[in-house]
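A single protein chain has been removed from this complex, and every other one stays in its place.
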Amino acid sequence: MREPFIEATGLQFVYQPNTAQAVVALDGVSLSIDRGEYVGIVGGNGSGKSTLAKHFNALLLPTAGQVRVAGFDTRERDALWEIRRRVGMIFQNPDNQLVATVVEEDVAFGPENLGVPPAEIRRRVEAALEAVDMAPYRRHAPHLLSGGQKQRVAIAGILAVHPECIVLDEATTMLDPEGRAEVLAAVDALNRREGLTIVHITHAMEDLAGADRIVALEAGRVIMDGVASEVFDRLSETPIGVLEPPPIARLARWLRQDGLALPAGIHTVEALADALSRSHGPVERRDA
Amino acid sequence: MPDAIIACQALTHVYLRGTPLEATALRGVTVEVRAGELLAIIGPTGSGKSTLIQHFNGLLKPTSGNVRVAGLDLWGPDADRRRARRQVGLLFQFPEYQLFEETVLRDVAYGPKNLGLPDETIAERVDEALHSVGLDPARFGDRSPFSLSGGEMRRVALAGVLAMRPKVLVLDEPTAGLDPRGREELLHRIEALHADGQTFVVVTHNMDEVARLADRVVVMHQGWVLMEGPPNDVFRRGDELQRVGLGLPQAARLVQILQSRGVPVADALTIEQARAAITAALGGKHGERHGAH
Partner (left out) sequence: MELIRYVPVGQYVPRASPLHGLDPRTKIVATTVLMVVLFLAPSFAGLGLFVAAILVLLILGRIPIRFALQGLRPAFFLVLLTVFLNTFFAGGDPTPEMFRFGPLVATVGGLRNGLFVGARLLLLVALTSLLTFTTSPVELTHGLEALLRPFRRIGVPGDELAMMMSIALRFIPTLFEETERIIKAQMARGGSFDQGNVFRRAIAFVPVLVPLILSSFRRSEELAVAMEARCYSSGAHRTRMKELRLRTADAVATVVVVGAAAAVLLLR
């Protein structure tokens, strides 16, 4: 049985434990993520999703339970850099993760930290910028870039250390629709072409159209874990907590209630339009 | 025809004129904001939306053209721009980052205090404003603004501007970055205030919000007004919007795709309207199709 890439078992995390302000952010989370999967982790504010993400690259260590990444226990101090090289993270505020005055120097930051030889760094920086379509901006100053461009530079910075997984910690929350589309496209391509494992933490269901699997968190617990379209359907049946299904999934459910025959798992405009025009369009069909 | 509280005529704005970084943000924009309406301003990034709204309260000066608030030219000889800021309230993006006081009450009072109002009036205004954003002054008043959630902080910022009782409230991307619950709460409050008669200008990227809230829409593109009108009219021109990089409310997009395929469904802006339109066109409980035309 192949080992999963990321595995959390009975993960519990408490902020400021043993004090009066102790907060249980994660209360017994168990899940596993395979190599090459594109997983979305959704939840409202306070659901623990961001806390969970920070366990995947050992920024946080469990209060109880265990997290294993690429076979290493995150508590192993010697494995720390290896884990962080393999699991890169993009954060919510595009500005507060860019360190250098020039784009190509920021992308070089990771490899420089790892002691990669200069000529090799240069090669990696070029390749990484190409992969996210930001090569023409290599000499730009970061503050002149748009939000979406900054996040792509951040992604390039991760790619330059040859990771196996990218975690997006609400990385699209502060972006406008254009920026969001850019980042999602880049991440999608990395998953499909390079087989990178993607973990996308978000509270916006619409961001997860490309995800294979969705894990829903609430109050520090996993309340749903399954194939994306199934999760959308189930949420349209019974919204749980703050989680709302994509509006189209809700509309599809209403239309089914009104008597229109529609297949399950519809959550995009195109899918619904196709389903509706196919079975109910003006072109007469002899059989289904 | 309701009066125009704000009226811009041939408004042009050039940044950093005469320097190598010169850029024209607005080119001859003529637009007005009418009493009681909720006007949505949409447009791709760089279309000049942010520059435009900063002219409404005199934060930016036109390079040419003029801006009138309640009939008075903001940059004319008798101009009182401080008064204009009282009449036109402006809330920037991510306004929670402008909170600074020790308590919520004090922060919301900053605006009224700057207006030189007497203390009892200030206290009244603060109380009223907090209630209208759904924050109970008894529970939240003495708390530090920084102990609140993101959505709550944003509502404190909104209360801070409401407390000045502006004639027009201009909101720049009010729901940006909020989680679904926070967004719903805020939109609900805006709807309630609008129903009570507050005039709004909302700059947004979210077409579904426009569909839900707006009485009228202005579409900006590269510094000028591409089109304007009621949401239905504007969203019917889906191709033009797409060409400049704008989307449609999901319901409108769905319905337009169906219409283009010959399915006789009526226009819709929200998914509730889409439900009604689709069910009517394609048959309800019986699953039968009514004749196509």
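Letters A and B mark the chains in the order given here, with residues in each chain numbered from 1 onward.
By definition in this document, a contact is a pair of C-beta atoms (placed from the backbone, for glycine too) under 8 Å apart; a residue touches a chain by one contact, two chains touch by 3 or more.
The structure presented is a predicted model; accordingly, all values stated were derived computationally and were not measured.
When the missing chain is restored to the complex, the residue among A:62, A:157 or A:220 that touches it is A:157. Which of A:34, A:73, A:105 or A:133 touches the hidden chain is settled by the complete complex: it is A:105.
Within the complete assembly, B:164 is the residue of B:164, B:190, B:220 or B:274 that touches the hidden chain.
Among A:76, A:95 or A:237, the one in contact with the hidden chain is A:95. For chain B, the residues in touch with the chain missing from this view are 15-16, 19, 21, 54, 57, 59-60, 82, 85-86, 89-92, 95, 97-100, 110-111, 114-115, 146, 160-161, 164. The missing chain lies against chain A, touching residues 57, 59, 81, 84-85, 88-89, 91, 93, 95-102, 104-105, 108-118, 121-122, 125, 141-143, 157-158, 161.
Rule of thumb we're sticking to: only the chains that are shown with their structure count from here on.
Looking at the complex, you find that chain A touches chain B at residues 44-46, 146, 173-174, 176-178, 203-204, 242-244, 247-248, 250-251, 254-255, 258-261, 269-270, 272-273, 276-277, 280-282.
Chain B makes touch with chain A in their complex at residues 44-45, 94, 149-151, 176-177, 179-182, 205, 208, 245, 247, 250-251, 253-254, 257-258, 261-264, 271, 274-275, 278-279, 282-287, 289, 292.
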